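All protein chains but one are shown at their positions in the complex.
Each chain carries a letter (A and B) given by its place in the written order, and its residues are counted from 1.
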Amino acid sequence: MRGKASEPGGQKTLPVAKRVLELTVNGDRYEVAVEPWTSLAQVLRDELRLTGTKVGCNEGDCGACTVLVDGRSVSSCLYLAVEAEGRDVTTIEGLAETPDTLHPLQEAFIEHGGLQCGFCTGGMLMSSAFLLSHTPEPDEGEIRRGLSGNLCRCTGYNKIVESVDAAAKRLAADEGGTA
Amino acid sequence: MSTPPIIGARIPQLGAREKVTGQAVYTDDMKLPGMLYGAILRSPHAHARIKRIDTSKARALPGVKDVVTGDDTLKVAYGNWRLVPDIQDEYVLAVDKVRYVGDEVAAVCALDADTARRACELIEVEYEVLPAVFSVEEALAEGAPTIRAEKPGNLSLTREIEYGGVDEAFTRAEYVREDTFRVPTVSHAYLEPCSALAAPDEGGRVTLWTSTQTPYIVQVLLAKTLGLPENHVRVIKPQVGGGFGGKMELRTWEFCAAFMALRTGRPVKFTLTRADELAYGRRRHAMVLRSKIGLTRDGVILAKDLDVLLDSGGYNAMGATATFLVGNFGAMLYRIPAYRYLGRYVYTNNPPASAMRGFGAPQALFAGECQLNMVAEELGIDPIELRIRNAMQAGDSVPGVATARTCGFREALEKVRDASGWVEKRARKRPGKGIGVAGCSFISGGVFNWFDTKYHFTSCEVRVFEDGTAHLLTMASDIGQGSDTVLRQILAAELGIDIHKIRLTAGDTAVTPKADLGTWGSRVTLMAGNAVLDAARKIKEMLAGVLFMEYDLNQIHDVAFAGDRVFVRAKPKRGMDFGECVYKALRGRRGEPLTAFGYYTPRDKGLVTPAFSFGAQVIEVEVDEDTGVVSVEQVHTAHDSGVPINTMAVEGQLEGSIHMGLGYALSEELITVEGRVRNATFLDYRIPAAEDMPPSASYEIVTRDPEGPYGAKEAGEGLVSPTAPAIAEAIWDAVGVRSDTLPITPQRVLEGLGKL
Partner (left out) sequence: MTAPLSFDVHRPRALTEALDLLDEYGATARVIAGGTDLLPKLRNGRLSPEHLVSLGRVGELDGIEETGDGALVIGAATRLFDVQRHPLVRKRLPALHHACSVMATVQIRNMGTVAGNLANGSPCADTSAPLLVYGATLEVARRDGHREIPVGAFHKGPGSVDLASGELIVAIRVPPVPAGSGSAYQRISARSRVDMAAAGVAGLVTLDGDGRVAEARIGLSAVSPTPTRCPEAESLLTGQVPDAPLLERAAREAAEEAKPIDDVRATAAYRRHVVFVMANRVLTTCVARASAGAGGGTP
């Protein structure tokens, strides 16, 4: 360790204090005190009590913790909460526009049996939402590739793929209708 | 009487909205005031004697509230097999010895999870490391170290089946072959890691929320290990993120949560990591299967001799069931007039294996179905034709073990043959492409009372109200498969009310009627479904009287329940709303609520199950001969699951099974070196992803099973078995490589091709 590292501007390096963060999640602003190494998943679940974001591996492999940060899907278990400051976070609880409606993806997952135990479902939906945000009319291969970071042990994926396809078609039809 | 339309309907899970919005609550989502966080210290050694444990440094760490070791516990051996106390060999925390890497030695609870983990590292354990064994062959060898004193030689238990004069039958066989197959240990890999939260309750009682498939079993064994009356322990199953057999025993963290909640007076929660799950969690048994089969030259099976070594790992867990079922499935599917089975369950110092989806069938059928495909090749008979010649039929039995009262196996084989274009595809060889077949069978719930329950195998209560709604209380456990919906379908069909009018309370041992053995062995639809039928019929009896009074009916009339009405079947106009009928019955009973209990216990149904499912699968693959990579291109499945109650749920089970079978066939294996799992992450333990999953076409072969509710049989597990042998056969068809070992990795394919 270099000598000067311990006293920059009179601060001591250890122990590191909690930091108060301002987070915008699903359009709501929160102030939370977190340690710099706390993951976004942990803050969402433990502090904000938005437990729809699941932790299946905490290693970036399973996708159960997927949320959108500034519209992009990320693994919130590998994303430091401090990095979310100043950005827009969307979780599964905020996918639908209003609390009493469902996003077309959510409706399609229900109708087409795109879920069983539900543990992967929030993450699947957020990845699907990201996919449709940049590829509104994906073919089957694009859907499967778009879900490459989301593992599911129950459904065998095919009904999830069908669900995303149905939602995309419905969204495209709605667009066509209103445009 | 015709089947109500809600039976066989495609009904999305009734709790689906909560799941897609993130509102569904799983154990780790819960947090209680004052809650402490638990962590477990595990053994770093595969086999060692514990000489001393010093917890003082851990206790001294600020924030630590409790530390427990085996010495703090009652030291009672426990296990699911209460029927045979001798094979209950596990302790909630190690007593004197550890028997696998990961064996639980001590537990800590603290104000936060980091502190609990750090405290674990401060516990000093002095071990005397003992020689260890890591394969069944080593464990049985002369002079092998003894893992459990009661079982010198490490043979934990054996199971034999024999009938029909096997040795004599083999002398008559014109064609005999013998092969040895090896299957690896694999993980359930449910997405939700195990989690348990306990809170002290008044009067020294305790409540446990846990991710389990078997709340009743956990309650009973928890009470035993805590030394409390059963009724002092309340177990609640919240939403569960998959189980597949991996969450059906009392586990250490459940005990420790409850134990430390009682000791500290505060709620305590344990949640496992994925690494814990993959490295130390329950798993499917690795086996070595030696199978000998004898046939006539035209392909009639005369005899089979199956010898299986099962790797138990350090403890028995559900091993006795596995050992039995492999033998049973070894004799299923075909008429095998003479059969001998020897299953040996062998202790090793690997992490313990236990129940997993298909329980014994994936292993037995990989061996059996691969071998039959080899027979077909050598006798020059088409593999589907060979199967049809020998297929079991309704009424056939495995003597002394079980009888298949309905059986759509032959129809399933014909269906997949025709639907897949089998004949043409087998005849016309295309480079790198192949097509293969395999069959399967499974149980619809076990009839063997290994838990030695004194209660019915399953029970429920139905309450009906004057507002036209009903309440179903059951201890049956929906762990994601959708049984909460299926049971409500059955109740809705019986009572003739809208399914959305049925409230459901499930899996709370203090509230839901005693008892239910849980979700395993594909038992829920048949067993819990029958209990619902029983209760519903009792309710209907109470309500029918109202119509008889109201209309002064002739004694011979029947009362119907449909469309939220209760009416005279022959004169539908004579009737009333369901709610009004309940109201009138209630008045007649001077306010005593209308409630009925329903039960089901399979009696006199052999040793295995009341009903077998059957199925056949044809799979098409493409093999890259240069890299050895196998792509599965299409799956065709025909399945006799009786009368499907919810077609969407049945398809979901089918596709989920194919996913698991696909992983078992091609990529999954817990690579275990000296008892240590080397690939304990999802990055290296490879379950198939969305892109790996082939399109799947499925066909229902409807049989009406006399024992199942509305004729239903199982759909949750049978189909996990045919995928691996069908893929193995398709690979052979494509490139001529036979693999007697799973998984068939690209490496194995290239080795088979002689390229490595």
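Quick note on the criterion: a residue touches a chain if its C-beta (ideal position, glycine included) is under 8 Å from a C-beta of that chain, and two chains touch if they have at least 3 such contacts.
Because the structure is a prediction, the values reported are computed rather than measured.
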Of B:R389, B:R686 or B:R738, which one is in contact with the hidden chain? B:R686
Considering the complete complex, identify which of B:V511, B:I671 or B:A697 is in touch with the unshown chain. B:I671
Missing-chain contact, candidates B:E18, B:D86, B:D114 or B:D179, resolves to B:D114
Residue of A:V25, A:V74, A:V89 or A:I160 in touch with the missing chain, whole complex considered: A:V74
Under the stated touch rule, tell me which residues of chain A contact the chain that is not displayed. 1-2, 4-5, 8, 13-16, 35-37, 39, 59-63, 66, 72-75, 78-80, 82-83, 85-86, 127, 130-131, 134, 145-151
Contacts from chain B to the absent chain lie at residues 114, 117-118, 121, 273, 626-629, 666-667, 671, 678-679, 682-684, 686, 688-692, 745-747, 750, 755-756
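The rule we apply is simple: only the chains that are shown with their structure count from here on.
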Could you please state the distance in Å, as a whole number, between where the Cα atoms of chain A are centred and where those of chain B are centred? 31
Residue positions on chain B within touch of chain A in the complex are 10, 12-13, 15-26, 28-29, 31, 188-193, 239-242, 244, 273-274, 479-482, 648-649, 651-652, 654-660, 681-683, 687, 689-691, 693, 695-696
Where on chain A is chain B touching in the complex? 45-46, 49-59, 61-62, 64, 91-93, 95-96, 102, 106, 109-111, 113, 115-122, 125, 141, 143-145, 147-148, 150-161
